[in-house]
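What you see is the complex with one protein chain gone and the rest in place.
And now, subunit A:
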Amino acid sequence: MLEEYISDADLKKARENYGTTENPNETQQFEFALNLIRSKHRAEIEEGLYLFQNVFARTKDENIKRDTLYYMAIGQTKLSNYEQALKFLQSILNVQPTNEQVRDLYVEVNKKMKRDGLIGLGIVGSAAAVGLVGIIGLGAALLSKK
């Protein structure tokens, strides 16, 4: 997922599509946010993170909440906000400790963080990350209320 990208043309199409959707429901929001996260461009990834934040706040579906946290982790990783990404993943693991897909991503992000740290590129805590801090606590709380 970290190396899978959407083409600018496909994203443009998705944006036009989304733009003409009146009152998008949470699935439609989720789908568009997912397309944004797959972009190569920072601004679009940030836009996707913001939209996921909306989905997370409005949905009552536990699965969608979990999937949203997972993709926010991917988005944050792409922006090199590794600590933030790990927090999202950890909040899923608190509820589903054996989820292999999430564990694998956790390990991968951790590796990336160490590698980037070593070559001095670690950027932790950007503006985008700060806005989401509140969400994690919320996420952990909501997910564990099962």
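By our rule, a contact is a pair of C-beta atoms (placed from the backbone, for glycine too) under 8 Å apart; a residue touches a chain by one contact, two chains touch by 3 or more; residues count from 1.
The criterion applied here is as follows: contacts and distances are computed from a predicted model.
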Listed names "serine C-palmitoyltransferase", "NEDD8-activating enzyme E1 catalytic subunit", "Cytoplasmic tRNA 2-thiolation protein 1" or "Ras-related protein Rab-14", matching UniProt entry of the absent chain: "Ras-related protein Rab-14"
For subunit A, the residues touching the chain missing from this view: 1, 4, 6, 14, 27, 30-31, 34-35, 38, 63-64, 66-67, 70-71, 96, 99-102
